[in-house]
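The structure under discussion is supplied below as structure tokens; questions concerning it will follow.
Here the complex is missing a single protein chain, while all its other protein chains stay put.
Let's look at chain A:
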Amino acid sequence: MSDLDRAIAQLRACRPIPEAQVRELCHKARELLIEEGNVVTVKAPVTICGDIHGQFHDLMELFRVGGDVPDTNYLFMGDFVDRGFYSLESFLLLLCLKVRYPDRMTLIRGNHESRQITTVYGFYDECLRKYGSANVWRYCCEVFDYLALGAIVLGASTALEPSKQNVPASAASTQDDVDSDIEIEVLSHDGSIIQKFPRGKARGLIGQNNSAAKRSSSPAAKTGPPGTGASGWSRGSTGSSSGAVLCVHGGLSPLIDGVDKIRLLDRKQEVPHEGAMCDLLWSDPDEIDGWGLSPRGAGFLFGADIVKVFNHANDLSMIARAHQLVMEGFKEMFDNSIVTVWSAPNYCYRCGNVAAILELGEDGMGESAHARSNGDVNRSDGGIMKENERVLLAGPARRYRVFQAAPQDSRGMPAKKPVADYFL
């Protein structure tokens, strides 16, 4: 057993590894991450995860539901640390897995992977408490600076494959009958089906704002099943490749009209308070037209038109992002052109929400299907294209696994009961 495997085993038991080992791990991780571009290319199949926030036991639950590393490829969209009690163990385990299985683990940066934010929201205090000095926090922050800003998932299939994991006997019969026309499948933690949506009929059904779906129903109608001519990218048959999926922690930036612009940023720094890098980690989609300013006086909000133009110009079928708590674990918006994935169940140990991960299957078409140019200038319409001229690429088939918080007894700490106190 190598030192790394020993560290992984120790962290899986939720026990911190010695400071010297953290230092070595962070050094190795930096060497690995420095070779990655700002936008990492990831090939399907891959399981996309949202915020973790130091909820170590729920991260273990996530691996139990989604499959262990390296059997399942994972893409984590940031916010590994802060708020939960085990930021250190959670982040170091993910980092160990990254170093051990670099091609099967993708970590991108969230707005909490920053010196300033971790000082306020818990990770700094946790390191200080567990090691007696801020050294480990410093090593981790140096790694944060090297994390990629986004990822592009290529070769995701438009058809769902049968689910591999956790198929109980009762659910197996439904799984045998694979319906190639299913665009979205929602599974519970034990693999049983909660919901299924056939292609083209998913709009306005789950977790989305219905008014928005109604308002722009015409482009939705154009995104027909593969082979209807509605999609320029569709290969017209079962199992064809969907458009690429861009993964980023927060969202888009008015400074970024193409994926290639992200590639040009200098990311190896603390998350700045302004500029494109800041926007990618902080911005939120909202039911507005175009761009808007957050009432907080910092931060952008972007509407459906922005997402659709961006996706079209960049051959994307979808954007996956995290950053915002959603009670159902995931929320698709803007005619399924963007999804928020949230992977911290019972957030802050008191919200009672469920979490989700998003599985994208592989199209089985090999390398040739992946040739594309992201941000091809000729396809960019500069945002002037009319709504009805827009053609959206076929979305990948999406399997959401919804799961709850790990059972209380697995946490090794008593349930938090309110203690009667003589407050005044």
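As a convention for this text, contacts are C-beta pairs under 8 Å (C-beta built on N, C-alpha and C of every residue); 3 or more make two chains touch, one makes a residue touch a chain; residues count from 1.
Everything that follows uses one rule, which is that contacts and distances are computed from a predicted model.
Q: So which of "Nucleolar protein 14", "TIP41-domain-containing protein", "Geranylgeranyl transferase type-2 subunit beta" or "All-trans retinoic acid-induced differentiation factor" is the UniProt name of the chain that got left out?
A: "TIP41-domain-containing protein"
Q: Among the options A:Y101, A:Y131 or A:W291, which residue touches the chain absent from this view?
A: A:W291
Q: Please pick, from A:A9, A:I34 or A:V120, the residue that touches the omitted chain in the full complex.
A: Answer from the full complex: A:V120 touches the omitted chain.
Q: Quick one: say which of A:I48, A:L265, A:A304 or A:A397 touches the chain that got left out.
A: In the complete complex, the chain left out is touched by residue A:L265.
Q: So that we can see where the missing chain sits, which residues of chain A does it touch?
A: 111-112, 117, 119-121, 124-125, 128, 186, 188, 194-195, 206-207, 209-210, 254-257, 261-262, 264-266, 273-276, 278, 282, 286, 288, 290-301, 324-328, 331, 346-348, 350-354, 382, 402, 404-405, 418, 420-424
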